[in-house]
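Just one protein chain is left out here, and the rest sit where they should.
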Amino acid sequence: MAVLARNAKARVGILGASGYTGAELLRMLLRHPRVEIAVLTADRKAGQAMADVFPQFAPFALPQLVAIDSIDWAREKLDVVFCALPHGTTQTVITDLMAKAPQTRIVDLSADFRLSDPEAYARWYGHAHQALDLQKDAVYGLSEMYRKDIRQARLVANPGCYTTSGQLPVIPLLKAKAIETDPIVIDAKSGVTGAGRAAKEANLFTEVSEGFHAYGVGHHRHMAELDQEFSKAAGKAVVPTFTPHLLPMNRGILSTIYVRCRKGRTPEDLHAILAKTYAKEPFVHVMLFGQTPQTRHVRGSNMTMIGVAADRQPGRAILVSALDNLVKGASGQAIQNMNIVLGLPETTGIDQIALFP
Amino acid sequence: MAVLARNAKARVGILGASGYTGAELLRMLLRHPRVEIAVLTADRKAGQAMADVFPQFAPFALPQLVAIDSIDWAREKLDVVFCALPHGTTQTVITDLMAKAPQTRIVDLSADFRLSDPEAYARWYGHAHQALDLQKDAVYGLSEMYRKDIRQARLVANPGCYTTSGQLPVIPLLKAKAIETDPIVIDAKSGVTGAGRAAKEANLFTEVSEGFHAYGVGHHRHMAELDQEFSKAAGKAVVPTFTPHLLPMNRGILSTIYVRCRKGRTPEDLHAILAKTYAKEPFVHVMLFGQTPQTRHVRGSNMTMIGVAADRQPGRAILVSALDNLVKGASGQAIQNMNIVLGLPETTGIDQIALFP
Amino acid sequence: MAVLARNAKARVGILGASGYTGAELLRMLLRHPRVEIAVLTADRKAGQAMADVFPQFAPFALPQLVAIDSIDWAREKLDVVFCALPHGTTQTVITDLMAKAPQTRIVDLSADFRLSDPEAYARWYGHAHQALDLQKDAVYGLSEMYRKDIRQARLVANPGCYTTSGQLPVIPLLKAKAIETDPIVIDAKSGVTGAGRAAKEANLFTEVSEGFHAYGVGHHRHMAELDQEFSKAAGKAVVPTFTPHLLPMNRGILSTIYVRCRKGRTPEDLHAILAKTYAKEPFVHVMLFGQTPQTRHVRGSNMTMIGVAADRQPGRAILVSALDNLVKGASGQAIQNMNIVLGLPETTGIDQIALFP
Partner (left out) sequence: MAVLARNAKARVGILGASGYTGAELLRMLLRHPRVEIAVLTADRKAGQAMADVFPQFAPFALPQLVAIDSIDWAREKLDVVFCALPHGTTQTVITDLMAKAPQTRIVDLSADFRLSDPEAYARWYGHAHQALDLQKDAVYGLSEMYRKDIRQARLVANPGCYTTSGQLPVIPLLKAKAIETDPIVIDAKSGVTGAGRAAKEANLFTEVSEGFHAYGVGHHRHMAELDQEFSKAAGKAVVPTFTPHLLPMNRGILSTIYVRCRKGRTPEDLHAILAKTYAKEPFVHVMLFGQTPQTRHVRGSNMTMIGVAADRQPGRAILVSALDNLVKGASGQAIQNMNIVLGLPETTGIDQIALFP
């Protein structure tokens, strides 16, 4: 496919701009040198200014929020659309958009196009997929693993935040057949922004602060995405254990991952594999053996930090990964994928350094 | 041993009253109907009032903080001493105290007397134990498991907060031979009060808030205590995996524990064993099968809440326990042990309900 | 009026038990030696157990939540009802209750009966009061100021949290004519529990944590209550400036209050007046001159701490008060008022010490 002309700016739309991933896209895209913000949608807040919804944008000239239905996709001639809509509406909107604007390329931040197997989709989501034709053309957007395919894709299915955090440390080890496929225990902890901006009692400050809990114990939709990618990497069915937890903080996912080395492999070998795999990656940093990361050191950045340590019992290893769920776990990786699609350097506009403290 | 006379008040001392566990002991003991606070020590703050160190005690008449060396143990005739001193000083202080005041009974909140095997102590702490005579008389103070022994003990070794959180859900299952002894993965997360009041950069607000990390990965002293008690319960050597993490909040430990059912056992069986074990315990509440607890619902209380859930793969189960590290994980259980020692109802003075929100 | 018979337990109802002030009432009343919880209402959660709404109550046997309409007030023969309902519904419910159960005494935690002037009520709330007959019989429930009237009252209008925090330090100074009536600037900061449990976007963790803001600047309903009580104390119209702010924490109000000494009075004089006024009060602690309080030292307790300091410019003084908005600012003072009404010692059941850290 054609890429962005020299010095040209891509005309970009954000669907669902009033949510946190929408705002986060805008935060970075406003400083992206090759992007022009052309369209912002927010169905329930149509007619408002972005500054009414997120006051930090008050100093910037931005298009008004509009309803999706009011957009003439053909006329807008958008180069790229980020789709940050809730599960369910996404399939219909994208089907319509792709029919009317075949040149527009889409990065979808929902879970709708991540599962390639329609049966798995139906099983985990409780209903048949509504856009099966598109689903088979969708490319799974874990940038470091699939950038060749992403370059050609019309529709990129941006990975989930939890699963990105689990995949980056584990996939290379499964590919190298360096670890057993069972047990793999992913104990994952996420900041509250992962829950979005919907006004639910469970996400009130008073219900979240000064406390901690697990949820979806034993059964959580993100497992489907892990199963798919882990099994693909291992060449056989892998069924990891995965438990998400809610942290009393805004941003960040830390996954503590318990694995067993295959015979003849040591925790140091696992570290060497990861270090080599990511040696040239701008957004994955493998720490020295034995060191493990903190979410605060990736806050607001697109970086993933990975640590590998030996458990005291030979053969058992512990992997720890940290990323910002709104950046590498959502909007940052989405822009990384846009950069790939447009033929731009992958780091363009998303090279901010973590905000700590 | 003799217990407290009818309606009498026990004369109680707190060594290390200027730390968090000291303050927490005082918070509860000031409302304990059978206790008189006779001695408060704080070596570096000797001469100050407790209100200078913890202003919430300003409205109360309390003994001044004194140095330990200034106390005449024989003359004070204390019934019970809580020892909330740092590791290292404890052994000497208690040796001296027990020699001079043989009637005084001690609840030690440090780790010094928890390990019954001197070799294990030396291996984990890097030096020989300084009070081996006492160590063999010390009773491990997990109240629900050892109350008969505690009743007779002169020296109670109060368990660690992490290990209490790991033992209460796992010990009954090991005793019942209902789970495999390997793998047992304890992914534990603690609030910052567990780190005490020492002024260290790593515990500054700015270094802890809005972030999350693991520490002591692969090797942490609390493992020794888990090994000892798990092995005793299982009747064979057990070497669990244990990873502590630091939560951006004050109080609470949540442990997510991954186990495998032994052949013929189901996660529901595990739940039934725990529910039966703790049916009459005032400070352990087993939730309905599939429900899991939150630390906020035990904040400030001596309660431990335990949940059991099935993982999606048959035979894999997930246990979650929540307690307040300063209460059931330290000062609350210490008072519970004092109540046992004194022949009082176990809940006396420690029946406060959790402070939520 | 008759008070509680010796050793008898009062039959108590909580209307609106599923909110934070409801839960907080229950936390303390469950440990109150002279109370039996007879009725718990929660219209939208009728039929549920209290443990479904607040899991910390799971270990306790409690009446099921019921709808208010389902209660037969005459038959229930409640001694005391705490009304923790939202503004608006309160007037109707209390009118009905008082008609059907004339013996029942009511502590109302809403704002509905705090203003004695119907015109002020109409001006601030935008509609006429619906229960004018009751309003004139209502006693304003700032315990330290009105305990004689409260003892006789059928209906106690429990003060607001912000206004309690402003009144306790200022009222004695106005009565003593020790400060100018203008300017009085009350810069007040509250934890999020003050906003209740309603699921609103503005109260999400993500919208409240790691940030701070003022609200209701220049115009806020609580001003009416301050105007009323300040003017009464001063014997002339007082119109203070009051600005509320939202703190990223659960509990606590800190008010920083800027006043001017009247000619011949010094900041030290103000301190002396407050120290004398509250010398024997169990729930108001005046610190040494120059010291100022922290909210964390009153968390979970019914205590108010007050500090007085001199500004560097002669004649200007700064008062600081700290209380827990859910305890002395709501449920704790409500129980204090119940104790007064029932002729019990005022501290019964509400003498918990602050939970810090």
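By letter and in written order, the chains are A, B and C; residue numbering begins at 1 in each of them.
One rule holds for everything that comes next: a residue touches a chain if its C-beta (ideal position, glycine included) is under 8 Å from a C-beta of that chain, and two chains touch if they have at least 3 such contacts.
Just so you know, these numbers come straight off a predicted model, no measurement behind them.
Chemist: Please pick, from B:Asp79, B:Asp112, B:Glu180 or B:Glu210, the residue that touches the omitted chain in the full complex.
Modeler: Hidden-chain contact among the options goes to B:Glu210.
Chemist: Could you tell which one of A:Arg31, A:His87 or A:His219 touches the chain left off the display?
Modeler: From the options A:Arg31, A:His87 or A:His219, the contact with the absent chain belongs to A:Arg31.
Chemist: In the whole complex, not just what's shown, which of C:Thr266, C:Thr292 or C:Thr348 touches the removed chain?
Modeler: Candidates C:Thr266, C:Thr292 or C:Thr348; residue touching the omitted chain: C:Thr292.
Chemist: For subunit C, enumerate the residues touching the unshown chain of the complex.
Modeler: Touch set of subunit C with respect to the missing chain: 183, 185, 187, 189, 206-207, 209-215, 217-219, 223, 239, 241, 243, 245, 247-252, 254, 256, 258, 290, 292-297, 299, 307, 309-313, 316, 318, 320, 322, 356-357.
Chemist: By the contact criterion defined above, which parts of subunit A meet the unshown chain? Give residue numbers in ascending order.
Modeler: 20, 23, 27, 30-31, 54-60, 193, 209-210, 250-251, 282, 285, 287, 293-294, 297-301, 303, 305, 326, 351-357
Chemist: When the complex is taken as a whole, what residues of subunit B touch the one chain not shown?
Modeler: The list for subunit B reads 20, 192-193, 195, 197, 199-201, 203-210, 248-250.
The working rule: only the chains that are shown with their structure count from here on.
Chemist: Could you work out how far the Cα centre of subunit A sits from that of subunit B, in whole Å?
Modeler: Measuring from centre to centre gives 40 Å for this pair.
Chemist: Listing for subunit B: what residues touch at least two other chains?
Modeler: 209-210, 250-251, 293-294, 297, 299, 356-357
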